[in-house]
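Yeah, one chain of the complex is gone here, protein chain that is, but the others are all in their spots.
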């Protein structure tokens, strides 16, 4: 499907928002690609991200599924909107056994208020990519609420005076 | 509902498994309580776990929902079984705005192969607990595969010789 | 949880809408009870509703889970709003083996735009009620679009002139 983003500067908007998600930096996630209605996020393996069998923890897999869907949807939204995840459903179809996790999300249905995305998460081992999880995600556009941290939205003198 | 665990030593089994999930330590999650068919996990706020509005990242919320469900189900299983999450669905109903995240999961339907749990995730701010997310989780028992890391299951000489 | 409905005449509003759902009549579903934030729907067994093992078909179970959630949410909405199901997730936890299906839905989180409900579907056999399915349902309020059939909303002369 071909989408036309409301905000021509959508890539910077998405990258700015991603860079403000401290948790993405904490787990080492990289925003690899963003196109209108599409987003790819990657996370390299480190032991910190593992569960009891040394594989990627399902929590990391779910995080990548949700986040790539969020930014796929956000790529289509106006500059003065922000986005939140309403809900998602994730099927884990193979263990997260590999050196790299790759989340790829596509918008299935853009909407005035709600946008539906599908995310696939792959795990790469010895150069072979394998489907690890699949997810359907419902996202909501918050109109007129630009995505920025509280301290930027409300100037300091108002908050602290 | 009252459940009788297959393994009388279920609490140690669950705590051992939890302690081997490095990701739990990385995010600062604590296994607060485990009873037959029930589990509670808590995570204190730190900036590392935040999204762009400084709240708990949805990925952390989903991790806690899934993990507390997994250990609620695992509490009922035999000592020589391990567990994996088949799928979960999570509704985010309020922002993760607070100092503490509390995941509480109950087994709804224990089964021979599959167990269904419901997880509620609360966020605590100024001592007030608020429902933040609700989840249904499907878990699968892997019979005869005790939950232990690869290096314990396969002695060193066999792997490295 | 205690809810105050926006529309004091909520019960008639819900019953009117239910009575216009021809599919409910076709499968023999009855709206048994509606309270603010709660709805119960029942369907008696008939062979027409069965799957290959003579039990209630999962399609009927899903229908009751979704519909009872929809009317639980609709009970809280203003008179000039209508409602639609955004999505639902259903776990089937026991076969639909019995003479009666009972869907009971509660609002978990009412919202300005979205409302989240939990539905439990029970099957009754020899007077014993058993949990058959559990569902989480996301519903959306369509403000300013009263729930009525097309021919009532647009008077005849305009449509047929």
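Think of it as A, B and C in the order they're written, each chain with its own count starting at 1.
We take it that contacts are C-beta pairs under 8 Å (C-beta built on N, C-alpha and C of every residue); 3 or more make two chains touch, one makes a residue touch a chain.
What you see is a predicted model; the values in this text were computed from it and never measured.
A.B. asks: Where the complex has a chain not shown, which of C:9, C:33 or C:48 is the residue touching it?
C.D. replies: C:48
A.B. asks: Return the single residue from C:66, C:120 or C:141 that touches the missing chain.
C.D. replies: Here the residue in touch with the unshown chain is C:66.
A.B. asks: Can you list where chain A touches the absent chain?
C.D. replies: 89, 91, 93-94, 108-109, 111, 116, 118, 131, 134, 136, 138
A.B. asks: In terms of residues, what is the contact footprint of the unshown chain on chain C?
C.D. replies: 17, 20-23, 26-27, 47-54, 57-60, 62-64, 66-67, 84-92, 95, 147-150
A.B. asks: Could you list which residues of chain B touch the chain missing from the display?
C.D. replies: Touch set of chain B with respect to the missing chain: 86-87, 89, 113-114, 136, 138, 140.
Rule of thumb we're sticking to: only the chains that are shown with their structure count from here on.
A.B. asks: Specify the chain most distant from chain B by Cα centroid.
C.D. replies: For chain B, the chain whose C-alpha mean is farthest off is C.
A.B. asks: Using mean CA coordinates as chain centres, what's the chain A-chain B distance in Å?
C.D. replies: Centre separation, chain A to chain B: 22 Å.
A.B. asks: Whole-Å distance, chain B centre to chain C centre, using C-alpha means?
C.D. replies: A distance of 32 Å separates the two centres.
A.B. asks: Which parts of chain A, given as residue numbers and ranges, touch two or more other chains?
C.D. replies: 86-87, 89
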